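Every protein chain but one is kept in place in this view of the complex.
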Amino acid sequence: MIKKFIHQFASPKTYLKQVDRAYPYIFFTSLSIYLIAIFWGLFLTPEDFVQGHSYRIIYLHVPASFISQSLYLGMAFASAIFLIWKVKLSAYLVRSIAPIGAMTTFIALVSGSIWGIPTWGTWWAWDARIISTLILFIMYLGLISLHDSFTNNEKADKFLAILVLVGSVNIPIIKMSVEWWSTLHQSASITITQKPAIDPSMLYPLFASAIGFTGLVVCLVILSSKFHILDRERNKSWVKDYV
Amino acid sequence: MTMTYLIKAENISYKINEKKLFQNISFEVNSNSAIHITGSNGSGKTTLLRIILGISKPTRGTVETNLTSGMCYLGHKNALKQYLTVEDNLILQSIQHNKALDTLLKDIDLYDKLDVVVSNLSFGQQKKIALLKVFLNESELLVLDEPCVGLDGKAQNFLTSFLQEELAKNKSIIFSSHINLNLDAKSINLDN
Partner (left out) sequence: MNILYFELLKLRKKSRGWLGPILVFILIMTAFPLTVEFLNEDLEQAFFSILWIAVLLVMMLATEDIFLEDYNDGSLEQLVIHTESLSFVIGVKILIYWALIGIPVSLIGSIYCLGITSSFEMALLIFPVLLISSYIFLNLFCFGNSLTLTKGSVLGTLITMPLLLPLLVVLGKVVIAINLGLNYFDFLILLLGVLSIIIVIIPLIISFVIRAHLE
């Protein structure tokens, strides 16, 4: 029964139709939320006691790194679905998320290193979280190159899914790296159980920027997935009607 | 009286990169029957054999097997280690060195080649070594992909008479060959 349920939603054609309908709403809402959050964060929040104005890059860096890890988890989830239930749409999604994930990881690394200059005095440091995020970036690139090196698409999808799942061991390492090793990164200021350690005036724009950034990344994933689905299904009749 | 089948294939289709190779192939193989798969180059004979073996999966259709002592497969590749001697290769294939093996080697003119490194043998000689495991098999089903390639006339006759004896011994054979092997076999043509 679960199989039937999944196969109902697994048609690329219905996916594209629903996604096309939802896209304008998602795009404009998240763009506005993010712009408001940026404006709020840049101009309306007070200075940090220690860091001055330079902490404001948090509104780009934190959402970017959070998203890069979440995208990988999304890929792992989709890969599991692909391997168990053989839903082709999942495989298309994994392949389309990979370049977006690489991009957001890159943004996280670069924004992090820009932040490092005023705060730590250096634009690069070999601490555990930076290393594991760099590993994540390399993994994204490796995933893309693995998939593109195969001419047989079905095999490529399978191997991509396996590599995503094996590499997902890196995600807990990133998250726990701040606790396991003493690093330059501060430990989590926002946890589910305790009162946040960050001032509320900075917390709200941070949440808003996280939501907005997530929405924008979802839009990018949608665009990327459209491209990949149309490319892979190009011989089907419904594609000719669609385009 | 229904005979239980050894292998039953139903409506097998195979697509590669969205192009159909063959479709709706069905057959049933019982003891002491043979199937000859024919078709032009590239029609999918090797692919069909690999589907029967279970290595490849068909795009549609099922293959059911009912074997107790397995299949013996000889494909295009010989599964011989090129850097080992013939004798070492036979050890790797769990073939005992006994009188039966000696007579067999004499029949195919390779008796004095036991300690020759395989890469020094000719193509046809290597094929004969690869055929040894077919000659000494203990399976119910033989799956042979172009078994006569590279064999001289004497070896071909030897193989044909061997296969005829196997059929008489209640074994089954599925094979693809451009050469007619004079076996009482049902023919399946993939060029449709």
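Going in written order, the chains are labelled A and B, and every chain counts its residues from 1.
Everything that follows uses one rule, which is that a contact is a pair of C-beta atoms (placed from the backbone, for glycine too) under 8 Å apart; a residue touches a chain by one contact, two chains touch by 3 or more.
These numbers were taken from a predicted model, which means no experiment stands behind them.
K.L.:
Among B:Gln82, B:Gln96, B:Asn120 or B:Asn157, which one is in touch with the chain left out?
P.N.:
The missing chain is touched by B:Gln82.
K.L.:
Would you indicate which residue among B:Tyr73, B:Phe158 or B:Phe175 is in contact with the undisplayed chain?
P.N.:
In the full complex, the listed residue that touches the missing chain is B:Tyr73.
K.L.:
One chain is left out of this view; which of B:Leu6, B:Val29, B:Leu53 or B:Leu190 touches it in the full complex?
P.N.:
B:Leu53
K.L.:
Check the options A:Ser32, A:Thr122 or A:Ser145 and report the residue that touches the missing chain.
P.N.:
Missing-chain contact among the listed residues: A:Ser145.
K.L.:
Which chain A residues touch the hidden chain?
P.N.:
Contacting residues on chain A, toward the hidden partner: 128, 131-132, 135, 138-139, 142-143, 145-146, 149-150, 155, 158-159, 162-163, 166-167, 169-170, 173, 181.
K.L.:
For chain B, which positions touch the chain that isn't shown here?
P.N.:
Given the touch definition above, chain B has residues 50, 53-57, 70-71, 73, 75-84, 88, 91-92, 94 touching the missing chain.
To be clear about the criterion, only the chains that are shown with their structure count from here on.
K.L.:
For chain A and chain B, what's the span in angstrom between their mean Cα positions?
P.N.:
It comes to 51 Å between the two C-alpha centres.
K.L.:
Which bits of chain B are touching chain A when the two form their complex?
P.N.:
Touching chain A from chain B are residues 16-18.
K.L.:
So in the complex, which bits of chain A are touching chain B?
P.N.:
Per the stated touch rule, the residues are 152-153, 235.
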